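Shown here: the complex without one of its protein chains, the others still in place.
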Amino acid sequence: MSQDKIAELRKEIDSINLQILDLLNKRATIAKEIGVHQSALGTTFYDPQREAYMLTQLEMHNNGPFSNETVKALFKEIFRATLALEEKEARAKLLVQRKTAQDRTIVELPDGTKIGDGSFQLVAGSCAVETYEQMDVVGEALASRGVKIMRGMAYKPRTSPYDFQGLGEEGLKIARQVANKYNMLVTSEIMDMSQIGMMSDYVDIFWVGARNMQNSFLLRALGKVRQPVFLKRGLSATLEEWVYAAEYIASSGNPNVILIERGIRTFEKWTRNTLDISAVPLIKLETHLPIIVDVSHSAGRRDLAIPLAKVAKASGADGLMVEVHPNPPVAMSDAKQQLTIPEFHKLMDELGL
Amino acid sequence: MSQDKIAELRKEIDSINLQILDLLNKRATIAKEIGVHQSALGTTFYDPQREAYMLTQLEMHNNGPFSNETVKALFKEIFRATLALEEKEARAKLLVQRKTAQDRTIVELPDGTKIGDGSFQLVAGSCAVETYEQMDVVGEALASRGVKIMRGMAYKPRTSPYDFQGLGEEGLKIARQVANKYNMLVTSEIMDMSQIGMMSDYVDIFWVGARNMQNSFLLRALGKVRQPVFLKRGLSATLEEWVYAAEYIASSGNPNVILIERGIRTFEKWTRNTLDISAVPLIKLETHLPIIVDVSHSAGRRDLAIPLAKVAKASGADGLMVEVHPNPPVAMSDAKQQLTIPEFHKLMDELGL
Amino acid sequence: MSQDKIAELRKEIDSINLQILDLLNKRATIAKEIGVHQSALGTTFYDPQREAYMLTQLEMHNNGPFSNETVKALFKEIFRATLALEEKEARAKLLVQRKTAQDRTIVELPDGTKIGDGSFQLVAGSCAVETYEQMDVVGEALASRGVKIMRGMAYKPRTSPYDFQGLGEEGLKIARQVANKYNMLVTSEIMDMSQIGMMSDYVDIFWVGARNMQNSFLLRALGKVRQPVFLKRGLSATLEEWVYAAEYIASSGNPNVILIERGIRTFEKWTRNTLDISAVPLIKLETHLPIIVDVSHSAGRRDLAIPLAKVAKASGADGLMVEVHPNPPVAMSDAKQQLTIPEFHKLMDELGL
Partner (left out) sequence: MSQDKIAELRKEIDSINLQILDLLNKRATIAKEIGVHQSALGTTFYDPQREAYMLTQLEMHNNGPFSNETVKALFKEIFRATLALEEKEARAKLLVQRKTAQDRTIVELPDGTKIGDGSFQLVAGSCAVETYEQMDVVGEALASRGVKIMRGMAYKPRTSPYDFQGLGEEGLKIARQVANKYNMLVTSEIMDMSQIGMMSDYVDIFWVGARNMQNSFLLRALGKVRQPVFLKRGLSATLEEWVYAAEYIASSGNPNVILIERGIRTFEKWTRNTLDISAVPLIKLETHLPIIVDVSHSAGRRDLAIPLAKVAKASGADGLMVEVHPNPPVAMSDAKQQLTIPEFHKLMDELGL
């Protein structure tokens, strides 16, 4: 008995479902038309007062059994879906979002090196520029293994104002000189938009550090430079926030953004940060941007560099960032995580590069 | 022009909104009727295969502009709201959930002491029972300030199997003896349901530690005892998970659950855990259960006990848990967070108790 | 037998302890003398190569039973303690660190209002400046309750480049105008050091947001302005990092730094962030800076503002930041956390202000 009755009632529900479906689509069609008129007027699609009005109307006419709260919650979902449709029409979602399975950004560097084309690129070098000799020794080792992009850090973001803050422009000069000697490219962290003009003379790729991931003034300014930009994930940024940070650069005019996963802050104490390797496939699914993995900052431990480099390669990342120093124990920063030159060669051997 | 057109189109949308509203409520009424028949048949309301069928039907009939994905997402919300309605009818939500602003649990202890009636109760004593002398010295101090509930920990959950694990039943005997001497009640942590029978002879309030917050076998077994239960929040449990853990006890028959906030795990290093004080007003908003704050484990630092105790009082908590030891530096566990007896008196003075 | 032997051996150890103590202090005295010479030469105290040399010497001479690793670990502790001693001599630790129990910074504002003198100051107003009318309505309510400091946010740091970014200088003008009308002070977030000159015309207190807490260029530049600076804790900054960020400002010349706790990022989902209330007593213990609590961003929920405000007051904080809007549901940002004007009055009533 109950079984039959249930079957009968379910048919009624099926019919109502289709009626709701038609009304939803009819509603969406009208909303799109409103969107066209709003675009003509230059107003934004999202109008909280209009939403408040509609919700009040619905509350006034609601006789249950759904509570007013449930009705409002359901209609907010409908509003959101409609708004998404309008925005999609107008702007086709975020610039950095992936539209098709084939859609991907390939960044071409001045020497023809490409990032994002399926190759696996290394960005390597000491944590910071200290002396010409140090850079030269490292540069020679990197060049001998075909590394194309050298770290040339002259401004170090440090927790304490009393820690070594980098050599400044002097450091950039050294990095450029050594890079030229070995036919390499230089990347260096920019910390404030006032540095753009000066740094442009020395660097091939700008780099935004974790602490500046949401510095919107800097991001927008880098949207106007000709160089590509490495964008590190913030210390505890969600993937969504990171993608939006990339959108700040892209929407300001510079499409050549390369993301760098560098670990997130957790409660674990055996590593400096926790490498979030899932970020690589997720970024590949959601955006068309290249992504590389910084195995030095992620772990903060020299002894994890090789296994994490293998992991990064297997994850589908477009490359690796790794720190190399002639004598890590006396390095002026991050002594525990920089590889010696023999360790660097071992890493390259184990990766088959 | 556009302005007028927009106004006109909006009227159409207003009308469609009300049509959708009517259909949603009609649909919900039928679903409730189905629910009644299902209850008669003893089947559960949630039927994933039925949902899959409806979604397929909707996809087949969808002509846009909403994408199939959006349509399915919107209908899943509708299904969820309907299901919630059916379940609400059948069970009136969680037992521990607050139904009205006045709804609250007041736990009455054997000596008439009440928790949750607006009073501010202290649960105090050493981290663990070590000797009769230690317990006696602490018990006397507590009793002199009117504390009614004594910690009598005989089983310590320890990270390492080689750390002090508690005196076991011998410790319970000491705690009971001292509590009787000073007319106090004993609370002690239970670590496995096999201990219930034995411990029932000694303890007035069972206590589930953070590590066991989701031990459903233990929770259900404590749903069958006559004593009230302290339920500590898990090391990194969400508030929702904690409320559900309380529901395991309540739904097994024991309504006398008292929650203990004891800090959550974060990246901060100056404290052992991070006291989540927002938990107190949130638990009061969402449930009718009493909640007390453990200021010793939250911070893991003696020097924060007094300020955090004031904070707990201001937050609306029903009481405080605090550790007191005659000589903390030589305590067998948690030496850094236990108060000396003079510090305990200072705490009581500063709280005006 | 064994007991006697143990007692005898322990006496030997006691004697060795004192010999080690004397050598450690003798060593420290010499190291301090070296420090004086180094200061004369302008070199830094920390010399990793010297440390490497000493460790190698110790390894060469170590005959056990301590392993080389243990020996090196112990001596690194000795080096660290010695270095701390040298630095203390030279610089007396961080400027913002508390030296005595009485040591505290009291910030005096242009109208004589003080922060950090034991009073409880409110910083209130809408999340962002939207219109003159909105600011005027809120300003009048704030003034009627004696609030002295008004939020006048004209630059909003937003996750998405497509979200409302604030009215810019126009917003600052409105804020200034309304503040003048009601004899209030204006605080506004600065997002880039290039804004200092322009903003100085409008704001009484600069404010560094969570996303910029480690923007060292901005911090240093604010070390040179005459206005006090509110420094919000970073999204997942440790207390140590926050204190160092304050030191960047103080060491650049501006001692008037006021910290704002605004919640940290955790896994909990019922609140936007987790208010870390322990931060208040810890900052008071470790620094002499004032600290206030932002109850709006911490929870991201209007319904927690009053209980958290009480908690903040009990914690010993120097004040409160809270968002107030004439009509929160239509606010252009943070709709869920802004109080209505009646709710604001209720908050002031419940705090007894």
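Going in written order, the chains are labelled A, B and C, and every chain counts its residues from 1.
Following the convention adopted for this analysis, a contact is a pair of C-beta atoms (placed from the backbone, for glycine too) under 8 Å apart; a residue touches a chain by one contact, two chains touch by 3 or more.
This one's a predicted model, so the numbers in the text were calculated from it and none came from an experiment.
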Next on the checklist: Considering all chains of the complex, which shown ones does the missing chain contact?
Outcome noted: A, B, C
Checklist entry - Which residue from B:Arg145, B:Lys173 or B:Arg211 sits in contact with the chain not drawn here? => result B:Arg211
Checklist outcome for this item: Residue positions on chain A contacting the omitted chain are 236, 238-240, 264, 266-271, 274-278, 280-282, 285, 298-299, 303-304, 307-308, 310-311, 313-316
Checklist entry - So that we can see where the missing chain sits, which residues of chain C does it touch? => result 2-3, 5-6, 9-10, 12-14, 16-21, 23-34, 37-38, 40-41, 50, 54, 57-58, 61-66, 70-71, 73-75, 77-78, 81, 84-85, 236, 265-267
Checklist outcome for this item: Residue list for chain B contacting the dropped chain reads 48-49, 51-52, 91, 157-162, 165, 191-194, 211-212, 214-218, 220, 234-236, 240-241, 244, 247-248, 251-252, 265, 329-332, 335
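What we mean here is this: only the chains that are shown with their structure count from here on.
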Checklist entry - Using the mean of all protein Cα atoms as the middle point, what chain has its own Cα mean nearest that point? => result C
Item to check | Farthest chain (mean CA position) relative to chain A | outcome: B
Checklist outcome for this item: In whole angstrom, the CA-centroid distance of chain B from chain C equals 32
Checklist entry - At what distance in angstrom does the C-alpha mean of chain B lie from that of chain A? => result 37
Item to check | Multi-partner residues of chain C (at least 2 other chains) | outcome: 236, 240
